[in-house]
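Every protein chain of the complex appears in place save one, which is left out.
Our next item is chain A:
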Amino acid sequence: MALSCHLRALTLCLTPTIPRSHFNSISLPSTPHQPRYYTQNLTRPAQIYRSTSTDPYLNLSIEHHLLQRSHPDSTVLFLYTNRPSVVIGRNQNPWLEVNLHALRQGLPPPPRPLPTPSPPSQNLPQPKPIEQASRNDPPIALVRRRSGGGTVFHDAGNANWSVICPPPAFDRDKHAEMVVRALRRLLSTSASASPGKKKKVRVNERHDIVMDDDDHLDEEGVGGRVTKSTFKVSGSAYKLTRSRSLHHGTCLLASENLGRVGRLLRSPAEGYIKARGVESVRSPIRNVGLRGDEFADAVVREFRSMYGNADGREVFVGEEEALANEEVVKGLRELTSPDWVFGQTPLFTFSTHPTEDDPRERPEMAHKLPEKFQAQFTVRHGEIQAASVSGLEYHYAVDDASQDVILSNAMVEQRLHHIKDWRSTLRQASPVPVDAEGVGEWLNHMFGIQTLSHNSGGAMAEAVIKAISDTAVGRFLDRHH
């Protein structure tokens, strides 16, 4: 069964689904069969889809298309794995949630030893040799999804699962429980589950899937001493529309990068930003220690036992087929646009000093900064609405206070994600020549811009576009502008 599915999948992906001319660069085999669009299955009562793409923007767009176009009474399972990406919730702030600078630098080779639990099973992918991986660190995609909740990291060692159902059947735990049943089954039979090790997976009160490890020896390895520890292995997020409910999560299977996630998800501006919207809750995480295909097969099995479709097909969706669908592409354009990623950020205030609204004591600033330097920005939808910068070192000081006002006013209406380099932005905003090196460099650091000595590091908006331009999806969007 599984094999025939795979074969069908292959045919599906390679079948020309749109006129050839659109895909000059891709050579497609001609086939006598009618192309079977995955959309032909949208009316079935229980549908199972697996994406063969690892593009986070495309996978979320396929998912959104399924949410909007699957039959209102149907239940849909969609499984996919993304290349390295940081995915923020619908109403989150990337400047607060993410170390944008680290994100731009890409993913260095995984650290050794692997931060996985217990001895990994023999079948787990082995870490790449360092010399092979370090040449060109792949950029990490920054994605704002449409569902609520907090920020997560994705890579090839995770599996994303997603269930779409009618609103009356919606329950925040129901499908997390489904995944838990799949995990339990796998862990009880898996080669990695050595006797004496007890790993219990369950859904917690935050609707996350966690693993209780009863056999976690403390660091000294004192014989026989058992410590209890709980780790998150999959989160949950939801999107509820008029006619459909979506629940999805990311299950950590065998990610090589868990040791790096903490740094990626810690912004240097954290101590200075007060944001409306949703802040992430940090949880200790760990890998379950399973392969992606065995996880997917087990989840499919549990889904089938819940919704029938015992002999129903799994539909594999490939990049070409998905990109041939106009609605998918429309969603994709929205998700990849900097105005979505950054421009949908809820109102926030950045302030170098305690304010009535945000009285926290501030972290110590770099000592390069002028002693009296202060800055406060109120940013709505990525655009500076109010600015107050003072204490800069002007070369001619006729009247510092009014020079501050002129400079601050010139900052208003600038979009934060389009600022390329704060040094030049401040210089241009100032009515008289100003020494903006130190302050500009510090603000660059705060907002994720790389300060390069000769030139600007480029705006965040460009960084997001650059990170996708080298992918198949990026090239497609370029060609079909």
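One rule holds for everything that comes next: a contact is a pair of C-beta atoms (placed from the backbone, for glycine too) under 8 Å apart; a residue touches a chain by one contact, two chains touch by 3 or more; residues count from 1.
Methods note: contacts and distances are computed from a predicted model.
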Worksheet item: Of the candidate names "Vacuolar-sorting protein SNF8", "Transcription initiation factor TFIID subunit 10", "Glycine cleavage system H protein" or "GPI transamidase component PIG-T", which one corresponds to the UniProt protein name of the undepicted chain?
Response: "Glycine cleavage system H protein"
Worksheet item: Considering the whole complex, which of A:H65, A:H207, A:R260 or A:R291 touches the chain not shown?
Response: A:H207
Response to the item:
Out of A:G106, A:P167 or A:P370, only one touches the absent chain, namely A:P167
Response to the item:
Among the options A:P139, A:G157 or A:G277, the absent chain makes contact with A:G277
Item to complete: May I ask which residue of A:P268, A:G292, A:P346 or A:G458 touches the chain that does not appear here?
Response: A:P346
Discussion item. What does the interface between chain A and the hidden chain look like in terms of residue numbers?
Written reply: 89-91, 146-150, 167-172, 174, 207, 235-245, 276-278, 346-347
